[in-house]
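These notes concern the structure reproduced below.
Only one protein chain is missing; all other protein chains are in place.
Showing chain A:
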Amino acid sequence: MMFFFLFSVSGNASTPEFKKKKNSECLLRLRHEGLLNSCPAGVASCPASSCPFRSPRSPRLKLLESALLLGPRPTAGGMEFSELIRTGRAQAELLRGPGAPPLRGTLCVTGHHLLLSPGPQATSDLWLLLLRSVDSIEKRVAGDSGTITLRCKDLRVLQLDIEGVEATLDIARSIEALSSLESVITSFPFFYRPKGLRLGDAWHFHPPEHHYKRVARETNAWRLSEVNEDFSVCPSYPRAVIVPRAVDDDALARSARFRQGGRFPVLSYHHAPSGTVLLRSSQPLTGPQKRRCAEDEELLRAVLAGARPGARGFIVDTRSAQAAKQARMTGGGTEAKAAYPGWKRLHRPMERGRPLQESFVRLVEACGDLEQSMDRWLSRLEGCRWLAHVKEALSTACLAAQGMEREGACILVHGAEGTDSTLLVTSLAQLILDPLSRTMTGFQELVEREWIQAGHPFQLRCAHSAFSHARPKHEAPTFLLFLDCVWQLGRQFPLSLEFGEGLLLALFEHAYASPFGTFLCNSEKERCLCEVRTRTHSLWSGLNQPKEQRKLRNPLYVLNPLAIWPSVEPQSLRLWQGLFLRWTRPPEPSEAAWEKVWQIVTDKEKTEGSQPTVSASEPQP
């Protein structure tokens, strides 16, 4: 459930004095970080009354609030961030785990950030943590000081040693309150204004029209339908979807009523070499009475008619046959054989929801224990079942891809809601088959189209990461599982992906907590209502800045026009150490090696005299 806190800037400016010099230093840094016209609470806690943070309260906010009937409103006409901030600052020492030296300085909680500004003698920069990325917080007090352990959503563990018991408790409470705010429009992306980026940039990189253009070049059997223009047919679909040309909008609407959440079958990918398509939907609402829907059947018949002549269809159900059958009791079910001639069902059970989240939690737990014996580690790695999920996801995607490429069949993928494992399968299948989706822009488009616009509920799934003690409700690391599978593909085909591990890590971080608006909300509808596109920056514009490229790109990339079939044997799959062990092991040797690879590649490009893709002088952070 979402609810809103209103905020006002006028409030509470009675914050303690702050040394002028440090203050201006802090502001400079903030301005540099693009946080300037940032957080209203930043204003509240920020010392000077002439603080340039002041920005008038958006008049649109009230309107939005009424438009978004998403949950109960706070009773007292509004709430201020400043009320949640119990203390402005304290002296603290930050321990960042192995490798990084401890930082000492003044700790300061603002509406969206935790700041640590080192004393004047220190040379290091201001340290900054987005409060949204705090997953769990633990406090301990002893004597006249306290310790706060912050476990972050990107799996980092930070420790803050704070002077003063009262300060410790206050800061802990503030962080706790601020990191768990569920309001979307008061979240940081709405205030983040980085230098060098313009609002509205990159939001129109990947509209459905763009994808349709490509499909239309290859086949005439599909059209772009705007039946969902006002999100009334399917709240979790984007405004425009690609459907068979032979089916009109009325039929679509009726088919939508037969599918859970209105997610009627739409085109996910057209595989031009074989003339087949990949579709996705949610489960049909057959129910215990085995209901049928003529328009839905017609839609799937039209799919086969539009594909290469004589094409068959396979429905890949991501549940077991047993589970699919049981779903009938609750109104769901599967397509009846007799009703869909030419289509055949295949069941590939995939884990989802809570078991997946538990698997993630247990793996992260195991990865945090440095003292365990080899046997214990291996048995925990086995027990968490994470790699089994990876194998399952990859082999189901391979099955779908194989059905299209080798068997010349059309594939419809769905599970129950069609927003989790379904997207996992369709997006991976495209990576396997489509060389374009393996490029930097192609992959971004794939994530945008198959995850964000296709209605993967990021807000719900990524509300908490592996450390949270809160009872999981809708959390599930489906998107992380996707990234892991992509990483496995990249490991098996190290030259075929234009992007490197860096992009996958960045996507993981931003999906859970981000200054950008890309992963906000659960669907296009919500994003529209919150005006995410006009009031926040797109992650893609942030990532595609030239200075980021060296971190994100794979220097060894060579265009590979073929399908990439991964091995799914357990011996071929590996734990993604770069993610799960990122903060527990010293990364130097492998980073140095990566740097060397870059050197060799750029060296080659220089000596060849061709245009280097990335300037070699760019310093590594």
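As a convention for this text, a residue touches a chain if its C-beta (ideal position, glycine included) is under 8 Å from a C-beta of that chain, and two chains touch if they have at least 3 such contacts; residues count from 1.
The rule is simple: contacts and distances are computed from a predicted model.
UniProt records the chain missing from this view under the protein name "Myotubularin related protein 6", selected from "Large ribosomal subunit protein uL22m", "Myotubularin related protein 6", "GPI transamidase subunit PIG-U" or "Pleckstrin homology domain-containing family J member 1".
Of the listed positions A:L95, A:A216, A:L399 or A:C528, the one in contact with the omitted chain in the full complex is A:L399.
For the chain missing from the display, the contacting residue among A:I175, A:A256, A:C293 or A:L387 is A:L387, taking the whole complex into account.
Where chain A meets the chain that is not shown, the touching residues are 273, 314, 320-321, 337-338, 344-349, 367, 370, 372-379, 381-382, 385, 387-388, 390-391, 395, 398-399, 401-403, 405-407, 409, 491-496, 556, 558, 560-575, 577, 581, 584-586, 588-590, 592-593, 596-597, 600-601, 603-604, 607-608.
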